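Of the protein chains in this complex, all but one are displayed in their positions.
After this line comes subunit A, so read on.
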Amino acid sequence: MTGIFASDKRGSLIAVGAILIGLLLFSLLTTGDLNLLGTEGFGAYLGTINGGDFSITLLSGLLRGMLLFLVAAGLSIVFGLMDVLNFAQGGYFMIGAYIAYEVHHAPAIIAAVPDGNLRFLLGAMLAVAVGAALGAALERGLLRPLYARPLFQLVITFGVSILLLEATKLLWGVSPRSWSTVFGLNEGAFQLFGQQFSVYRLFVIAVGFGLIVAVALLLQRTRIGIIIRAGVQDSQMVEALGINVRAVFTAVFTLGCAVAALGGAVAAPFLGASLGLSTEFLLGAVAAVVLGGLGSYEGTAVASLLVGITQAVIAKFGVQYLNQPVWESLSPMILLALVLLLRPSGLFGKE
């Protein structure tokens, strides 16, 4: 069984470092005026490297990584503890985005709460509440009767993801919503090597980091954290100690869905709300969970960031040099395949 916070980490860190250095070098090389057939010499090429492009690419990667983490964290802990791969996790992210969008743009709510920042906060809180309620309902109502049949659970979560998608279509239609109103945090921008980057995106990165640390502290320092980590190794033994493991399952599952919905809510101001978010973030998050090592929390956190940065770097390269944006969506799976060839148990997973 894979363990959260495994102790043997040297190999994992070397692998992470190698990928990160590879990505940074690739990013650095492709943010210059790359001319593979050129004859100007490497020195001339280095002079063309654009620090602004480079740093914005990395920040975008970090931002995407944080959003992926918000979906992947629940996926990873729930899988480790309950052996359930929750295919509906992307759906919760999407629902969160729609709720945040709706609260921010509905005329009645604008009239009642004119302050944009406050509306955003309300939207995020409602998204978390709805995510938690739907998560608890899924676990209690549909998954709990099926713990003896893991395959059925997989099918159920897949079915729920379709249900969420269809319900969203029914409520909001099929056309994507783009965030049109501006609010406090979302207005600010700062300069980095001559390029603009929004303060809000930095705020989302900070929220992501905050959650990585908060969940790590929860797992390491609290009784429920000890129970979760023990449950990842042997949930039957935890129950034999007199602990109601099913209640812990429900709590963890609920929290995972709430965090995914929060991810959607904070992503909405720049990604908008669309049906595609569900699959897009689920795939990236599944890649991150497997890449990090199934059931390993720290692996998931690190891999989410790696996948995010990879996507940003490849997106830039794909658009700028190949005119093929499709490479961006393929890149998590390519990275995953390459890593699994070398480390079949993922970056932080154990055999």
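To be clear about the criterion, contacts are C-beta pairs under 8 Å (C-beta built on N, C-alpha and C of every residue); 3 or more make two chains touch, one makes a residue touch a chain; residues count from 1.
Keep in mind that, in the parts below, contacts and distances are computed from a predicted model.
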item: "Aldehyde dehydrogenase iron-sulfur subunit", "NADH-quinone oxidoreductase subunit F", "Aspartate carbamoyltransferase" or "ABC transporter ATP-binding protein" - which is the UniProt name of the missing chain; value: "ABC transporter ATP-binding protein"
item: Touching residue (missing chain; options A:19, A:73, A:164 or A:238); value: A:238
item: Sole residue of A:16, A:128, A:230 or A:307 that reaches the chain not shown, by the stated touch rule; value: A:230
item: Contact footprint on subunit A, counting only the chain that is left out; value: 3-7, 223, 226-227, 229-230, 233-234, 236-246
